[in-house]
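Apart from one protein chain that is not included, each protein chain of the complex appears where it belongs.
Per-chain numbering from 1; labels A and B assigned in written order.
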Amino acid sequence: MSEEKKKHKKRRTATQAAASIGPMVKEFIAGTIRAKEEARQKIAFTFIVCHHEEILAALDVLPLWTENFAGICGAIRDAERFLQRAESLGLSRSLCTYALCGIGFDQWREEIGEMPPNPPWGGQVKPDFMVSTGQILCDPRAKWYQASQLYMPDVPIYNIDMPYPLFDPKRDHRDVWGYYHKYIVKELRGFVKFVEEQTGNKMDYDRLTELVDLSDRTWNLIDETYKLRASVPSVMGTGDAMNTMVPMCFRMASQEAYDFFFNLKKELEEKIAKKEGEVEDEKYRLMWGGGLPSWFALGDFNYFNSKGAVFPVETTYRMVAPLNEMDLPETKDPIERLAWKWLGYWTFWYDKARKRPGSEPDVERLINWIEEYKIDGIVMHEAFSCRTWHVGLIWQLNQLAKIYKPIPVLTLGKGGEKTVENRELPSLILESDIIDISTYSEVDTRNRIDAFIETLESVRQSKAV
Amino acid sequence: MTKAVILDNEIIASVIGPTGAEQRRLANNVMEKALKEAGIPFEAITYIVSTGYGRINVPFADKQVTEISCHAKGIVSLFPDARTIIDIGGQDSKGIKIDKDGRPTDFVMNDKCAAGSGRFLEVIADTLEIDLEKMGEISLTSKNPASISNLCTIWAQQEVVARLSEGVPVNDLVAGVHESLANRVSRMVRRLNIEREIVLTGGGAKNIGLVKALSNYMDYPILVPPEPLITGALGAALMGKAITEKAKTQGIQLDTKERSLQVVEIL
Partner (left out) sequence: MNDKNSIISSKVEKYYQDYGARAKELKAQGKTIIGWVCSFVPLEIITAAGCVPFRIRGDIREPITKGDNLLETIVCPFVRSCFDLSVKGRYDFLDGIVIPHACDSMTRSYSTWMYSLELPFSQFVNIPSVVKESSFEFFNEVLNTFRQTLGEFVGKAISDNDIAEAIKLHNENRDKAKALYEFKKSDPPVISGVELAKVLTVGSSLPITESNSLFDEVIEELKNRKESPRKKGPRIMIDGACLDNIELIKLIEDTGANVVADTLCNGTRDSLPHADVDRDPIDALAHRYLDKVNCPKTYIDNKELNLQKDLENRFGDIGYFAKEFKVDGSILYVYKYCDPFGFEVPARKAYYNSINIPHLYLEDEYTTGTIGQLKTRIQAFLEMIA
């Protein structure tokens, strides 16, 4: 079996920055194991995108990103035994496979009193506390740790409730976001109190303000950096971005993350100057329009590359938005600032969506980026165990096709004369899962990609000048 | 397959009949054969219990009991120390936990997916043009079982064909599908708290390759009854015996069906 795992080829990335991520992640995991042994720093299980990295850093808590650990198990193709372990406890395979992997691993570790045999990259240590947050995004992020707590009954949980107003085409979200802000601030303050109790440390609000400020600057830097990918040829693809999401999502509010993107930006600028694209012969510019990737099949991006397809932009893990384009209320309080950033991010596309008939924030984002990054087609991935990011993708493509037909195509009219007809962008939906490889058929996936490439080519040929 | 067991103080007839769609005809068929084998008339049968998917299609049965309870009863009569039963049939697979009295305390079933049953091996045997009965011994000759990653029977079939054309030896592929099935079955059974003794029954138990593959997933040795195909029917007969004995001590007259086999017309 281990022969099989090593057999699959090492993935090629377009940038050196992306290639440096593997060791970075290995170091995180090693860091948590060291911290556990030294018992100086508290370790917290937690999830990405909660705008709480600053709080954790200011109180000297080491986060263990359980989604990341599960992703690693998936990427090295060693998730199955943990998924099966979770199933043996009564959990259904149809649930979030990140959670199944994590719960399976935790239960196993607790039952035998040590790490399971050959733990991926050293394994996931038992935390001192756990920080949940379902928001209105993801039920597993509220239920996962609660389920794990059955096997770690002495580990407390804080569940941060962080809602945001859903899009209503008829109403301005600013009518309500005041009371959302108030609630989120209270939740975050409650969270600070909880962490103070768990660590015995007192929050240094000056330090917190510095970290929030660093995050702000990092956000803007990341946005500027990713905007460079709109170049022709495009210099960095989604395959790379699935690596560079690491400092964005796991090291926010750190100088390390800022420096990483500073260097990435430089690298991209150099490539643009040399016209060194993701591929030599760029034929099709694609957007990864939605869905978490299959962590065990990131090599598929290289397969796309081999057909001349590049991915200048993706919606997945683009967890920052330009702060200077949001009109957030001013505040000196770092907690209030975090809460405004949160609301600003999630409502970023609402105004634009309201202005375009039939549009909706996710669809609006697709349209804007199709134009900004000069996109020829959209690829979506449906991961069967994740309702959070994958419900609504079919509808988005459907709605996009209804209201946005940007491709002028020559067709023969009724009288035999050549007319120009506007068509929607071609799109492709891939299906498998985030870490459950038994759902993935390489043969089937590549067939679909091949067919899609043929469609893109035929659109390219029939494009009216 | 349809089976029948006639029990007196011991088994006096045991018939394994054909497969087919018309279950009432099949039931009649094995009943007739069993009576002939036992050399007794139909009226001599005190009580009849039917079990399995077709249990509702045995018009002459006095009672229907699920396979879960029947396998439990049948197996514990052969292996008094059995606590975990695994049944791998042609259409489904099950895991049953039993207590020391042979009563089920928990069970899991996979009756939704061909890939978790003997059907999976049948399809692959067909694809590779191998006799189903020979699959087990062929799998044992492999030193390097192929890894079949796909869960779905159709995809697995495609995968096997693809690997074959890549030059992977047939016996490695056959071992690989046995591995796959064993993995899936063990995955299901682990939802129970597995305790020894573990007994494997059903058609799958006659496949030596499958027994070996499954053993690799279990912490304890797997026991196999001498005739795995009839443990359900045996259990049903034992159930009938227990019911009649209880009724006797309580002085109750049991309702029984008319002892005649209806002619079944297929329109």
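Methods note: a contact is a pair of C-beta atoms (placed from the backbone, for glycine too) under 8 Å apart; a residue touches a chain by one contact, two chains touch by 3 or more.
Note that the coordinates shown come from a computational prediction; the quantities given were computed from them, not determined experimentally.
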Which residue of A:60, A:111 or A:168 touches the chain not shown here:
A:168
Of B:5, B:65, B:123 or B:218, which residue touches the hidden chain?
B:65
Of the residues A:23, A:113, A:153 or A:200, which one touches the chain left out of the display?
A:153
For chain B, which residues touch the unseen chain?
53, 65-69, 103-105, 107, 109, 111-112
Residue-wise, where is chain A in contact with the chain that is not depicted?
89-92, 94-96, 99, 132, 134-136, 138-140, 142-144, 146-147, 149-150, 153-154, 156-157, 159, 161, 163, 165-168, 171, 175-176, 179-180, 182-183, 186-187, 190, 358, 360, 362, 382, 384-388, 390-395, 398-399
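Definition applied: only the chains that are shown with their structure count from here on.
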Where on chain A does chain B make contact in their complex?
1, 4, 84, 87-90, 437-441, 443-444
Residue ranges of chain B in contact with chain A within the complex:
147, 149-151, 155, 158-159, 162, 187, 190-191
